[in-house]
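Please see the structure below; I have some questions.
Here the complex is missing one protein chain, while the rest keep their positions.
Let's look at chain A:
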Amino acid sequence: MKLLAVDTSSITASCALLEDKKLLGEFFSNVKLTHSQTIMPMVESLLKQTRVSLEEIDAFAVTGGPGSFTGLRIGLAAVKGMAWALERPCITVSTLEALAYNLYGIDCVVAPVLDARCSQVYTALFRWEGERITRLEEDDAISLQNLKNRLKNVEKPVFLVGDGAEMCYNNLCQEIPHLRLPSPALIWLRSSALGAAALSYAADGITVSPAQLAPCYLRLPQAQRELLAKKNKGVKEK
């Protein structure tokens, strides 16, 4: 089965072409360019360089969230367009689970973290034992403080991955000495890892139709903060 995986959910963008467990090619960029302008040329270039036509793709994988508001819509819309035209099944994978697949096969605990801004992160927690992944925490938006409390009690070491990994590491490594940052090859979301996660879903028959593709946003823990400084606001409606 040929699978095309696409990710634009966070600061990086990538696409990968897999044939079963073989990675045929991957395109990754981390230069803050607008994903809507780069992802389709990346896909086109990947297919051209691997000599595979779009019609040969059997299924599409895409990160479904959490992540950047516009980023998620770009990836999902791109995949929806291609899969709809070709009438192919799709697999959405949690952005955080896809990140955890960067450490596939390495016995460890992995905490994917995406920077949700305002000292908050999108995070979850997984454990790898051989080729088996166990989810320890659901996808959630929590404060850095809560992340600290969560990771303090975890068996060591804990690998941080994702676009918030370095920020979290710098903030928490003093108090949590068992935190680890993996190499640059493993720290960012890679569509090859997304593809690996998607293949395990596909093997279990968990696919959706292109029409069913939709972003999965997570609510930010807003309760503790009130953004509105009402006292500064005019009484009159504009």
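We adopt the following convention: contacts are C-beta pairs under 8 Å (C-beta built on N, C-alpha and C of every residue); 3 or more make two chains touch, one makes a residue touch a chain; residues count from 1.
What we mean here is this: contacts and distances are computed from a predicted model.
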Among "Glycine betaine/choline ABC transporter permease component", "Stage V sporulation protein AD", "tRNA threonylcarbamoyladenosine biosynthesis protein TsaE" or "Acyl carrier protein", the UniProt name of the subunit that does not appear here: "tRNA threonylcarbamoyladenosine biosynthesis protein TsaE"
Residue of A:G71, A:G162 or A:P210 touching the missing chain in the full complex: A:G71
Residue of A:M1, A:C118 or A:A211 touching the missing chain in the full complex: A:C118
Chain not shown, touching residues in chain A: 11, 32-33, 68-71, 116-118, 217, 219-220, 222, 225-229, 232-234, 236, 238
